[in-house]
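Left out: one protein chain. Kept in place: all the others.
Moving on to chain A:
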Amino acid sequence: MITLYDDETSAECHQVRALLGVLGLDFRSVALEEYDTDTDSGRPALVLADDRADPPAVLHDASSALLYLARIYDHDERLLPHDEPAKFAAILDWLAFARALTACAGAARRHESFGDPLDLLPAQQEAHRLLRVMDRHLWFQEQQHEDFLAGGFTLADIACFGDVALCEEGGVSRLDYPAVRRWCDRVKRVPGFPLMSGIFPTAAGLPS
């Protein structure tokens, strides 16, 4: 069984829930506070424990959990294609981009919603800069009839989605990023992709 030590309000945990959902994997969700840590290491943002593996595999970070789950359970390699180097490289870059989003848009949201300490304005400005980059990228993707960040739906979309979809809770409006707003709709329509508090359902898309 896979166990996710989970915080339902966390965009990082949402990344892992989203991948588990898209892969259709059963998992047990346990409140993150239940996870024992020693005082020095502090509490991680999430913990993924997979005791289908022997000895069990344990991960303490959203990106590493995504890479792990994709490598072990995405059998047809759609979410992280190894044999397409350019696409593989782009996805890894988007994973880094997602971490940058967490550090600004995610931090602004945790500051505004949960009171975590932060110098808010620079974080919001950085979030806008990243959203501009994303919006331009996605607009040109649309011009080439591509719906997602790196061609088809991949780990890149899963990693970036949560902090983008929740950024307005951190005072970062998506008004200026229409291509990002359309991408959010498309990601939410991926079968198995979960919602969370603050991420609202969208209408079903065109019947394909």
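General remarks:
The rule we apply is simple: a contact is a pair of C-beta atoms (placed from the backbone, for glycine too) under 8 Å apart; a residue touches a chain by one contact, two chains touch by 3 or more; residues count from 1.
Going forward, contacts and distances are computed from a predicted model.
The UniProt record for the undisplayed chain lists the protein name "Rieske 2Fe-2S domain-containing protein", from the options "2-oxoglutarate ferredoxin oxidoreductase subunit beta", "(2Fe-2S)-binding protein", "Phosphoribosylformylglycinamidine synthase subunit PurQ" or "Rieske 2Fe-2S domain-containing protein". When the missing chain is restored to the complex, the residue among A:Gly24, A:Pro55 or A:Pro201 that touches it is A:Pro201. Contact residues of chain A toward the unshown chain are 136, 139-140, 142-144, 174-176, 178, 181-182, 185, 200-206.
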